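Missing here: one protein chain of the complex. Every other protein chain is in place.
The letters A, B, C and D name the chains in turn, as written, and every chain counts its residues from 1.
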Amino acid sequence: MLRVNNLTKKFGGLVAVSSVDLEVNEKEIVSLIGPNGAGKTTLFAMVAGFLKADEGEINFENASIVGMKPHQICQRGMVRTFQITQPFAGLTTLQNIMVGAYSNTPQTISARKKAEEVAEVVGMTSLLSQGADGLTVAGRKRLELARALATDPKLLLLDEVMAGLNPAEIDEIVKVIKGIRDRGVTIFLIEHVMKAVMNLSDRTYVLNDGKLIASGTPSSVAENPQVIEAYLGHGAAEAMAEGA
Amino acid sequence: MISASLSMLPAAIINGFMYGAIYALVALGLTLIYGVLHIINFAHGAMLMLALYAAFFLFDLFNIDPYFSILIVTPCAFIFGYLIYRYGIGSLAKGKDQNILLITLGLSIIIENGALFFFSGDQQTVNLTYGFEAFDLGFMYLSYPKVISFFAALLMCAILWAAMSLTDLGRAIRAVAKERQGARLVGINVEHIFAVTFGIGIACLGAAGCMMLPIFYVDPYTGNIFVLVAFTIVVLGGMGSVVGALVGGFIIGITESVGGLLLGESLGQIGISLIFILILIFRPTGLFGSKV
Amino acid sequence: MNKSILKTNTSRRNFLGGTAATVALTAGVGTPWIAQAASNVKIGLIHPATGWAAYPAAQLRYGAQMAIADINAAGGIKSMGGAQLEALLGDSQTKPEIGAAEVEKMNEAGVHAIQGCYQSAVGLAASAAAAKYNIPFSVDVGVSDKLVQRGLPNVFRMADGYGRIARDAATNLGEINRLAGSPAKTVIIVHEESEFGTGTAKLMTAALKEHSIEVIDTIKHANPTRNFDNVALRIKSAKPDIVMPINYPGEYVLLAKTLRQQRVDFMASYSVLGGGFNFKFVDDLPQIAENMIDVNHWYNPSSASGQAMRAKTEADGNYFTFEVYCAYMSVMFLADGFERAGSTDKEAVNAALAGSTIDVDFMPYGKTEMVNGQNMGSRAVAIQAQKGDVQIIAPSEYASAKAVFPRT
Amino acid sequence: MSNLRRHLAFLVLGALGLIILPYFISSRFYIDVLTLIFFTAYLGQSWNILGGYAGQFSFGGVMFFGTGAYVSSILLTTFGFPPIFGIFLAILGGAFLGLIVGYMSFRSGLKGSYFALITLAFAELLRVLANSVEFTGGGVGLFLTYAPGLSNLQFETPVGFYYFALVLMFISIAIVYWLEGSRFGAQLVAIRENEDAAEALGIDTLRCKIYAIMIMGAMGGAAGTFYSQKYLYLDPPIAYSIHLSVEMLLVTIVGGMGTIFGPLVGAFVLHTVNEVARHFIDTPGLSLIVYGLILIIIIGYLPNGLIGAFKKKEKKSGSNSLDKKRSREES
Partner (left out) sequence: MSLIKVENLAAGYGLVEVLRNISLEINQGEVVAVLGSNGVGKTTLNNCLSGLIKPNHGKIFFQDEVISNKSPEEIVDMGLIHVPEGRKLFPNLTVKDNLELGSYRRGKSNRSSNLENVLNIFPKLSERISQTAGTLSGGEQQMVAIGRGLMGDPRLLLLDEPSLGLSPLLVEQMFDLIKKISDNGLTVLLVEQNVTQSLSIADRAYVIEEGAIAISGLSKDLLKNAELKRSYLGL
């Protein structure tokens, strides 16, 4: 469904993303993990059209989307969320979600209906009339998800929707994400919360320092010494092996 | 006609430089305020007018030469600017940019009409003994006030540039312009720096007012004549850049002068707005502005 | 120099009914609040009291109020049992729409005549608004000939518009030049870009031809212009015999200074309605002003009334600019209309004004004769700064001094 | 829903009130002042669509007004084209200018103060051009003849213009009312609140912003015809005055940006303050000093505008792009 080849992005002298190849298949939940500053968000930004790649190909449903604007990519069915939540602060939750819903209908009534439907999926029905700037972190993360979902995407790019949530909240959102997948939406996510990654993903890519260093099932990746080192620092794998 | 115009080109360019330096002074204050505080000061013209009046009254009442008045008006303007930001604009605006806009707008209404109320709408000029002495360049004359103002403007730019790059305060101002949190963490009081910057910006106007008085005239609305030019220069040179203000001043001065020569003094004004539009479209950070 | 603030002593509070107006406006529900004062004759003065033209506006108000005070002191409108004149002050803020709104407001207040507005654009809007109520409207200063050429029966102008002034200016220049042995053959006109400058420049070009003087270049400049050096250099290279500025005060003074700084040589600076040419200019920059000539509204310095008015104005700390006596004249003209109509009936007053034969001896005017609202007896004179004073140099019947031409 | 319905009820009542008002106000001066208030509110509303809803501040809003005024006036003076049709060409002209300005500036990604300044520059450019070309009458200006009649959109009494301005204002309120409940409006607000997020949700932000400035332009164009037919004279300083640009944003921000009635409330309050201050103070300058002070006090105490102060519930704090940039930098 999504195929990325040789994707590269430099900022000045710094290579943020270096020759990355990856693939997301229909109905999968694929995760992208890696330590802070590894280039995950940069990669997402390129895929979703917010940043121009210096090199490489991005194909969505077998058509190149390089050079397309984010809204065009969205209209083709791929939507991203933001790591730092970007709610429309002056609007209510309902209005926020309706903005997403409007991408498929010019009708206010049907957009509202769609928004209410989506709100139910992500469990925000009770918060619909609340101002978005008054939401908690968990609320904002859900809102981010709901807005994206309201556009009826085929592929959702979720950037750290669980950061800052407590375990109970994480459990809930994991359920929501699974529910979304069950509705037929493919999901590609960046995540730090490993528990969720383990729980959710069919496959995982690990990015470190702009390069892909591992891929495979979550459990195989978590045992990969390279990955452990990337996360916990040099020598961690050894130390842990000793400890365990 | 065209050839006559071309033969005057050198004179027009020199002229552009002379006025450009003065425009740069007006823009200098604006660029600092705009570059560091990121606010558009609608009261800039009004404050320039106040400076012109200050210089005028010092001359008229105490017979103090306007160039000497620089030493009096500039510090007073700084204090005025500091106080008005710290206790007026800064505290009233509550951090909302559109409110700062309107507060400076309200301020300009008050200042302009205050001037009208206290000084009347009468146009004032000063008559200096050396006002009409001039250097003879052969193809044109350069009057003493213009030459003095030109070099004084250069000197002001140099002083400001040095202050901005060599003193702690100057560096703190530049630091605050780009990285407020980092500045807080090294112990820079950002609100104080804002007020100081506003003060320096107004102080530049103070100096500019003293230098412009012998060349120009003053009435309660004079300041506005220079505001659009100053904005153009700020954008052209790059927000917050002292060098940019000077170079931008020269470019605009020359554009205006040569534009007036080739297109006529009425249509010639179009050069300024054209440059303004083009620079915004093609290089909004200006010639010397760094990319954000 | 004048730092005094014009203190007004009129009672706008009374005529608009104070807070009642506010309350009604705020509530948005009108109650008739016009409190017609018994027998006063109300003259509305609409001028740009705030904004870039605040200074001439203050002078106009001053002149008009002086006239009102003088007329009242002399017994008011006698045919109306000594009715006193009362000024209603209006501020157009330099905007036509505000000027027109002031007319509406004054109409509500029962104004009997209006005068104004300095800026032609405001005058056009305000006099058109006054026409709807047939309120007599006297243009005290306003040079656009469109003001009196729209066929509005209520609009009058005692002074000249630029059309007649251009003609007078050409005639006077022809006379001065002839007396000097016709040394001047070429002129460069420097004019501001709006109707006043552009229109006058066009008429001058045609009128000068009749006096065998050729306009070799016409330089239009913006309002405001910050820099006249190029203009000065262009003039210098063209070597005209006469430089003819037609512009507003700021640019007038700036141009004059620049011409001096660039040592531009010519026989005379001969301006038409030169915005900056007045006693203040002569005081402030005597070395520049010396021998400059302007064609403008001017008082008759040989008349006793003119001298008295000037003395009084200067005693009040004001300069005796043309706005003062033009406004004074305008009030006199209106008062004469009321006097002859014997009432404030608009129809009657307009008819009286249209047939006015008032003699304003402090102006160098011929017999007043209104044709389509324009006084055909008016004329502009050529005045020259000489030794710190201003003298009339043409036409000869009013001349107070000989022209210094060509200047040395 | 009930909220909307209550709005509607207010709207209808208010509209009826304003329609019958001239029958109760004998004062033509008040009618004239109200006409100016509606006119300013209308212009403010046009600014509000781009500035208040889409979050794009402009300092050159007068350019649409001036261009519209020139379009219908030149058509009238040159071709005798009746303004009642000319006004539609003025609307087209304003919208077309909006398209050009919007495309050039939004295309190159200008926002915040940069966008504000480029509109200022465009207005100034047009002023200089209008001064220099022949067909606008140059600096001499255009004189229109007084010929009352509907086809000329001229009226013998102020009441006629009152209704003209009232109709314009009703239309502007209807446009914004529609905006509030429509997809396009929601998209504009989304752009104001967060352009990146809007783009990510499939909104063609460039197109939306251009549409918004075109609506503003169209509205400004009609205002130009109104003005020139009421005052019958037009020259470049009137057509492209910075004052009017400032007044548009002033009444809107003071009244409350991004609200349906903000511009009307702002125009009403500021005009009233101005008139009352002028009424009680004759000395030149003093009344405007009072006006300036009151303006600053309003801003200082009601940072969200007059409407904002009444509905604290709906917090609109940080609701424009300029603000956002600042607060983001701070955090």
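Basically, a residue touches a chain if its C-beta (ideal position, glycine included) is under 8 Å from a C-beta of that chain, and two chains touch if they have at least 3 such contacts.
Just so it is clear, the structure is predicted and the values come from calculations on it, not from any experiment.
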Among shown chains, those touching the left-out chain: A, B
Missing-partner contacts on chain A, residue numbers: 12-14, 35-37, 133-134, 136-137, 160, 163-167, 192-198, 209, 222, 228-236, 239-240, 242-244
Positions on chain B where the hidden chain makes contact: 165, 168, 171-172, 174-175, 177-179, 181-189, 290
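We adopt the following convention: only the chains that are shown with their structure count from here on.
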Topological distance between chain A and chain C, in contact steps: 2
If a chain touches chain C and chain D alike, it appears here: B
Farthest-lying chain, centroid of Cα atoms versus that of chain B: A
Between chain D and chain A, distance of the C-alpha-averaged centres to the nearest whole Å: 42
Chain centre separation in whole Å, for chain C relative to chain B (CA means): 35
Interchain centroid distance [CA atoms averaged], chain A/chain B, Å: 49
Residues of chain C touching at least two other chains: 5-6, 50, 54, 57-58, 193, 220, 222
Residues of chain B touching at least two other chains: 113, 116-117, 121, 220, 264, 266, 269
Touch relationships between chains, expressed as pairs: A-D, B-C, B-D, C-D
Interfacial residue positions of chain A with respect to chain D in the complex: 48, 50, 69-72, 74-75, 79-82, 86-91, 95, 98-100, 102-103, 105-108, 111, 131, 133, 147-148, 150-151
Touch list for chain D against partner chain C, complex: 17, 21, 24-34, 36, 128, 131, 138-141, 143, 145-146, 156-158, 227, 230-233, 235, 237-238, 243, 272, 275-276, 278-280, 282-285, 287-288
Residues of chain D defined as touching chain B within the complex: 57, 104-105, 108-110, 113-114, 116-118, 120-122, 124-125, 128-129, 131-132, 139, 246, 249-250, 253-254, 257, 283-289, 291-293, 295-296, 299-300, 303, 317, 320, 322-323, 325-327, 329-330
